[in-house]
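Of the protein chains in this complex, one is absent; all others appear in place.
Each chain gets a letter, A and B, in the order it is written, and its residues are counted from 1.
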Amino acid sequence: MHFTGAHILSISQFDSNDVERLFKVADAMEPYARREKRTRVLDGAILGNLFFEPSTRTRVSFGCAFNLLGGHVRETSDIKASAISKGESLYDTARVISGYSDIVAMRHPTAGSVEEFARASRVPVVNAGDGPSEHPSQALLDLYTIRKELNIRGPVAGLRIAMVGDLKHGRTVHSLSKLLSLYRDIHFTLVSPRALAMPGDIVEHLRRAGHSVVETDNMEEGLHNNDTVYLTRIQEERFQSQQEADLYRGKFRLNQAIYTQHCKPNTVIMHPLPRDSRAEANELDNDMNEHPSLAIFRQTDNGVLIRMALFALVLGVADAVDKHAEEVGWYTAKRFRRVPSAEV
Amino acid sequence: MHFTGAHILSISQFDSNDVERLFKVADAMEPYARREKRTRVLDGAILGNLFFEPSTRTRVSFGCAFNLLGGHVRETSDIKASAISKGESLYDTARVISGYSDIVAMRHPTAGSVEEFARASRVPVVNAGDGPSEHPSQALLDLYTIRKELNIRGPVAGLRIAMVGDLKHGRTVHSLSKLLSLYRDIHFTLVSPRALAMPGDIVEHLRRAGHSVVETDNMEEGLHNNDTVYLTRIQEERFQSQQEADLYRGKFRLNQAIYTQHCKPNTVIMHPLPRDSRAEANELDNDMNEHPSLAIFRQTDNGVLIRMALFALVLGVADAVDKHAEEVGWYTAKRFRRVPSAEV
Partner (left out) sequence: MHFTGAHILSISQFDSNDVERLFKVADAMEPYARREKRTRVLDGAILGNLFFEPSTRTRVSFGCAFNLLGGHVRETSDIKASAISKGESLYDTARVISGYSDIVAMRHPTAGSVEEFARASRVPVVNAGDGPSEHPSQALLDLYTIRKELNIRGPVAGLRIAMVGDLKHGRTVHSLSKLLSLYRDIHFTLVSPRALAMPGDIVEHLRRAGHSVVETDNMEEGLHNNDTVYLTRIQEERFQSQQEADLYRGKFRLNQAIYTQHCKPNTVIMHPLPRDSRAEANELDNDMNEHPSLAIFRQTDNGVLIRMALFALVLGVADAVDKHAEEVGWYTAKRFRRVPSAEV
């Protein structure tokens, strides 16, 4: 892919060379995200941060990534579906908003809407999630996290990953699967209730690409012998009856005791967040919060690096970031407290 | 008008010299809006972007204009009418908010409220729309667009313009009419259902100022022999009965076929947006989207120039913008794709 000026709409745009290029730039962003340096490379540029549905985490992550490169952020999180129902087309919105910005990050509840917007936009558009469809920066930050946590340089050939939870509806596990299928010899263990299994076409795609796929509804079986376990939320409301939901209650729970008993030492634990932290959630227990293998907050930190890298590449400044570097003069010491990977 | 330090509340503050001064500054802003250069002239200044009712388009336009001059934007789009009903006066809000900002852009649902706010404000206030009353930057960007599209330098004497749609309630056509009345010999064709005709006092004002005014409810007749056709939305809910609304359904529609049959070649098509783009809207069809005479997105682009010019003049930096100019180092090539006027 030629990054400069491109829309970033789907994980399917990326081949493994693109991923390597992106991750190398993301690595170079780390001193800025850690506030060891700052850069003004995008001083004067404007990000149109356009959220048609609320998402504090992703919206702020994109905004901070742009600020860290020195740019301004103009934000919209109050576009209501009602405005769209009054008849303004995405074409019109795109023509107008793209006149205000240098680049747009956009989230929308409807699959395909970001692509539709991008076709009419006069500036590059980054998909920040279009309903059940795509959220490419999430899959990229997930893969980036896997490599960093496992200290893998280059392609992740031979990776053993379990994906756990609602694999039917989970946008993140679909995209991550597609992205991992670019590499050789990945061992997927897909753990879900049968009613929430990974869609057949994705499983087919993985197998045809030469990867090993095991499907199971047995958590303990699924946890064994992985490098990474990727948890997603089981949404009880997905089931047809409460009885059916009750069958699975607690079956996909991970806590310290279960981790110690069933996971290989140092198995990396990931989750796209938000997680339900209430005791009855039976998802990913708070007793894992300080566990060194819990990577979930390093995941969100990595999201800033990946988004900085996407902005830098699309706006053609990846090689200029360091030229505009300056010192940081304010307090930053506590910043990465209790974040092991940052101390490497 | 002495711009520096002034409130910009109403189009009636402007005489034709003010308009010329403003448009000259707007012209000088174009390289910055096109990202050929950037400027830090307002680096450190703060715009209070104060929206008491939602308006993505206008809010972001003001914010971007200020960012393009190098300033910060602090935004409020969540002030509810409820807060006002709890008894805080606009006087208090103005005293407080003006202590935080260097300039305020304000939208409010109530006519006269921005002026009331401005009286108590300690910094200049720009009216971004006060209900049915005024929205001066819109009328200015409309006139600016007319001149640019028709390649007119200086006063627009002799202009032939049709205004179409709901001329009774349309704030934009009222303000544009007043602004155009500053020039000589304008030919107004006012096309609307009789129930939605231009208010009599405005028609009177135009005639007394020496302009020609023709009123009609016949679209085809109205389209003939104009330099510019300015469309506004017919809101069906304005009519007393559905039967009455049905009488007009489709009568004020513009599409390629109608344009070709009834408009002079190169007649400029304008619209204040948003437009209803659904097929049944019968307003301004999508088949005009790529038509070179459709100026509606150049209109919104021009809005940024006009707002930059207003900020620069009111804050007294119009002559300093270029002194703080710097190079743009990031990708901007696609920016004005398919925008003919920008390629001049």
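Throughout what follows, a residue touches a chain if its C-beta (ideal position, glycine included) is under 8 Å from a C-beta of that chain, and two chains touch if they have at least 3 such contacts.
As the structure is a computational prediction, the values presented were derived from the model and not from experiment.
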So one chain is hidden, and I want to know which residue out of B:I8, B:L42 or B:L182 touches that hidden chain in the complete assembly. B:L42
Touch as defined at the start, partner being the missing chain; which of B:D102, B:E115 or B:E149 qualifies? B:D102
Contact residue for the chain not shown (choose from B:A28, B:I79, B:V213 or B:A325): B:I79
For subunit A, which positions touch the chain that isn't shown here? 35, 38-40, 54, 56-57, 59-61, 63-64, 67-68, 70, 73, 75, 77-78, 273-278, 281, 286, 289, 297, 300-301, 304, 326, 328-339
Spell out, residue by residue, where the missing chain touches subunit B. 4-5, 41-46, 48, 72, 74-76, 78-80, 83, 86-89, 91-92, 95-97, 99-102, 122-124, 314-317, 320
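One rule holds in what follows: only the chains that are shown with their structure count from here on.
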Where the CA atoms of subunit A average out and where those of subunit B average out, how many Å apart are those spots? 40
